[in-house]
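Encoded as structure tokens, the structure appears first; notes follow it.
Some chains omitted; the rest stay in position.
For reference, chains read A and B in written order, and residue numbers begin at 1 within each chain.
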């Protein structure tokens, strides 16, 4: 099974970029399952139901999340709707966390779990993601494909999770830094891994956001309102993981960016 | 002028890897200047004079640093030696910081400054790197090439510095995360940029270090001694920046990794 994973969609231009490129990408890749990270879809912070719907109509089967998933209160209106395939990180603390951190879907006859987990190194001190996997994975169907969006800041925690889950899940794809890394590979011929898949939206801003307020924050250390760089040129970061449906091991992983400096994928 | 930049050499296996690959890489790339980051050369933390010498003999003209440059006291024995081309981050606070953050060298007739600067977002609160550049750059020869190793944790601070220095330096190459990113490009046809160039050393460990103690740290949050993974397979991360000697603008930037899963560069 081919699974297409697209990095964090940032703001209106991120949605525009997704609508522009996702159909072409899918036509070439022909994935059986498409997952898009949407934690920044609404103005760079959070997601509303209309953003979710645009992402879905553009071609996503599942929308994944991260630390920003909670930023717009309106997410509460649909995050628990069983008809909406939206994830939040599994390991937020407490018993009644809204939403789901793991979604089961059927692709043809094959069961796939999409899991969203978040790191806690240099981030909020939520539940330890290593133990959260130890708790979650035994509850899932052994014969299913497990695909992980690991949303984390540091490279050490991400690679550590990749090692920890080797042979236990089919793929671990990192998100959150918004910059794609160049380290896609398969651990032990079992688990596909990429430290970060990058982002979708403005190519000219800083991580999808207008340059000026970010620069001003570093220069002044005083509060600065960030705004999505909706007038920028477009970029999209994604990867394709091919998984053996019999063994649930990854066969290949390839990562791509499309931006004004790099249109190789479209050739 | 072609400048070759090699990411953080980690421990004995990092030095072995450098000695193994650097000559081949230089033969193909034919750089006029070679810079290697050495902050982790001695057992993963710091650098001693014998490590410096191995890096130099392997083919480096300048050895760059980072937050770990201070970790072995023996660095004090040679960091101020004018005959040693070793850098520490420019913006450590105070008036009498040992060593240099900017080194001038002549390549044929052309003057080149190699600058090492460190971020302070999610790291030690050293001097603001943006203002440090504002202070340093006007003191340098306008007609020289300026090449920056920006050692920082977050992608936002790195891309912000890349934007801030566009048109003011020839290249900004990130280090510290030990994972190469896939975003090499030239800002405004002037300044070559790469968020992180990656590392040199064990391919099987976590950022060059043995897996077990890193995993144990995440699992226990108790002290764990890290050791370099000297028995691992080798990887090396590097990039090549071509700079127009007349305008000091970058003409191209290409990033590469060599590891057991990716030998494309050697083809």
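FYI, contacts are C-beta pairs under 8 Å (C-beta built on N, C-alpha and C of every residue); 3 or more make two chains touch, one makes a residue touch a chain.
Note that the coordinates shown come from a computational prediction; the quantities given were computed from them, not determined experimentally.
In this structure file the homo-oligomer totals 4 copies of one chain sequence, with 2 depicted.
Simple rule for what comes next: only the chains that are shown with their structure count from here on.
The mean-CA centres of chain A and chain B are about 29 angstrom from one another, to the nearest whole unit. Within the complex formed with chain B, the residues of chain A that make contact are 121-122, 128, 130-131, 153-157, 159-160, 163-164, 177-183, 185-186, 195-196, 198, 206-207, 211, 214-215, 218-219, 255, 257, 259, 261-262.
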